[in-house]
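Handing you a structure now.
The other protein chains are all here in position, but one chain of the complex has been omitted.
For chain A:
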């Protein structure tokens, strides 16, 4: 588990237009090649899949995770629909430990 790496990954994608474009262009390749911090195989796989539910369950910072999720899924999924899906995905896990 490396919540630090996951948070750093999401922050980079969220805050840089170039990184956001590269990641949304090919999430699997971007996640495979990313070397900005430590990631477990499980975390890398969740980032490759844009799997916000899994990332939430692993303790990704929820504020950062929502911004990241919105950036990488809208407009593929409408925002209201994504909000609903996100809530359901998070509810499965309750409130995981987010400390790094």
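Everything below uses one rule, namely that a contact is a pair of C-beta atoms (placed from the backbone, for glycine too) under 8 Å apart; a residue touches a chain by one contact, two chains touch by 3 or more; residues count from 1.
As a convention for this text, contacts and distances are computed from a predicted model.
Visitor: Match the chain absent from this complex view to the correct UniProt protein name in "TonB-dependent receptor", "3-(3-hydroxy-phenyl)propionate hydroxylase", "Aromatic ring-opening dioxygenase catalytic subunit (LigB family)" or "Sugar ABC transporter permease".
Guide: Its UniProt record gives the name "Aromatic ring-opening dioxygenase catalytic subunit (LigB family)".
Visitor: For the chain that got dropped from the picture, name the residues of chain A it touches.
Guide: 4, 7-8, 11, 14-17, 56, 61-67, 69-71, 83, 86-87, 90-91, 94-95, 98-100
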